[in-house]
Every structure is written in structure tokens, then in C-alpha cells.
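Left out: one protein chain. Kept in place: all the others.
Presenting subunit A:
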Amino acid sequence: MRAAAKGLGVTGVLVFTLFPVYLMIVTALNGEANAGSRTLWPDEWTFRNFAYVVTEGGFGRYLTNSLVVALATVLAGALLALLAAVAVARFRFRFRTSVLVMVLIIQMVPVEALVIPLFIQARTFQMLDSLFGLVVVYLAFSLPFAIWTLRGFVAAVPVELEEAAYLDGASWGRMFRSVLLPLVAPGLVATSVFSFIVAWNEFIFALTFMSDDQNYTVAVGLRRFFGQHATDWGAVMAASTLITIPVMVFFVIAQKRLTDGLVAGAVKG
């Protein structure tokens, strides 16, 4: 391929991928009186929109809610998925294939099919408007991918290493901590990033389950800045930036791990 064509391609990809992000940040930092004005380069730069959404807009509260929900989902998910992955990668047992096929199939289930029965169930158990209720749901969403991905990582750890640890007199727990855990750590990073994103970005369940705005997560809280007649785009984009930046930082840090996890699990984040 000629250098010019390459340069054109690279420029095209960079513009297409980064333009929305650029526009989001620029609009958030735009200090001009008419927040709805669509400028590519504002005359006045300010953090006013950020200050507004966090203090008066109540967005600080939503950020805290989302952080709590996401971290709880990540921790519980990593533990449950690792145990399950060890089971399917290390043991041969009846219905092992059935379990794996089930794990694959249930990731295809559309959330629209689950939100109706789970809403009714949550209402019955008085779990609506509870952050814990969301954590449980997000845990279920992130587990199939996590198990499927970690299974590849666990299977890649040579059994001989484990057996050597046993021969050296290590207990199962000791072997797990000293041999297995360090070697599957990259897989755990990949699945944790994935679980975090599931919980951080999820919209339908947060919208349906949470009625008290004190319990909103960031994805739902954003809607506050849409007025009946006019939208405060400066506020929307400042809040959007606050939601997006943590996820992007995670993605870029975990970039290598994530693509490897994908290759092992073949599921999009």
C-alpha cells in the first residue's frame, strides 16, 4: 500500500473514532452563554459545567452509586467466575459440556426478555430501588463471559505445575494462591474490566429498577439534564465526560489484556 493511502486511512480512522469524543469534551468545556451553541472551538474555556453537574446536578451521588455497584460486581464476579472456570477447565464430569453450552447460550439472551420478569420478581422481593438488586443482576450478566474467558486461561496453565506444587507438599489452597492465581491474573484483569464496564454502562435495568433519583446510576442520571423543551448540552456533555473517562482509562490500561481475553473468549465488551 502506498504511503499516501496509508496516511489517508490512518487520518480517516482517527477522525471517525475520536471526533465524537472530542466534541463531547469541547462542549463540556465550552463557557459561552448559549450552552447549546455548536462550536468546534469555543471562545471561552471553563470547568463551570463540571462544577454544576457534580454539585447542583446531583451527579456526584450518581457517580458514587455507580462506583459502588461496579466494584461490588467486579469483586463478586471475579471470585465466582474463577471457581467455575477451574471446575470446567480442570475437571471432567457429567454434564460438563452441557454447562459450557448453557454458559454460551445465555449470553445471547436479550435483556428485554429478562427485564420484564426480573422487574416483577424484584418488586415482589422489594428489591426495587436497591443498589444490591442491581449488583446481583449485573453479576449474572457478566458471569458467562467471565467464565468462558477464564476457562481458557486456567486450561493454559500446565497441570504439571500444579502437580509439582502438590508433590512439594502444598495444600490445594496454597497451590491455588501461589501457582494458579498469578498465572490467570491477566485473565482476571480482562474479565474484571469487562464486568466493570457492564455495571458502569448498563442502562435498562437501572432505568427500570430505580425510581428514587437518589439511587440513580450515572447512565440513568444523565437524563436529568434533558429538559422538556431545551437541553442543557453543556451539562449533558460534562456529565458524559465524567462517565466516559474512567471507562476509557480502564480500556487503555487493559488494552492488551482485553484483546487477549477477547481472543480467548470471543465476546465483545
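Quick notes
Rule of thumb we're sticking to: contacts are C-beta pairs under 8 Å (C-beta built on N, C-alpha and C of every residue); 3 or more make two chains touch, one makes a residue touch a chain; residues count from 1.
Basically, contacts and distances are computed from a predicted model.
For the chain of the complex excluded from view, the name given in UniProt is "Carbohydrate ABC transporter membrane protein 1 (CUT1 family)" [choices: "Leucine-binding protein domain-containing protein", "L-serine dehydratase", "Carbohydrate ABC transporter membrane protein 1 (CUT1 family)" or "NADH-quinone oxidoreductase subunit F"]. Per the touch definition above, the residue from A:Leu29, A:Ala72 or A:Ala89 contacting the chain not shown is A:Ala89. Within the full complex, the residue among A:Leu63, A:Ile147 or A:Met210 touching the omitted chain is A:Ile147. Within the whole complex, the absent chain has one touching residue among A:Val69, A:Met175, A:Met210 or A:Met237, and that is A:Met237. Although one chain is not displayed, subunit A still touches it through residues 1, 6, 9-10, 13-14, 16-18, 20-21, 23-24, 27, 36-38, 40, 79-81, 83-84, 86-93, 96-97, 99-106, 108-121, 123-124, 136-137, 139-140, 143-144, 147, 151-153, 155-159, 183, 186-187, 197, 200-201, 203-204, 208, 219, 222, 233, 236-237, 240, 243-244, 247-248, 250-252, 255-257, 259-269.
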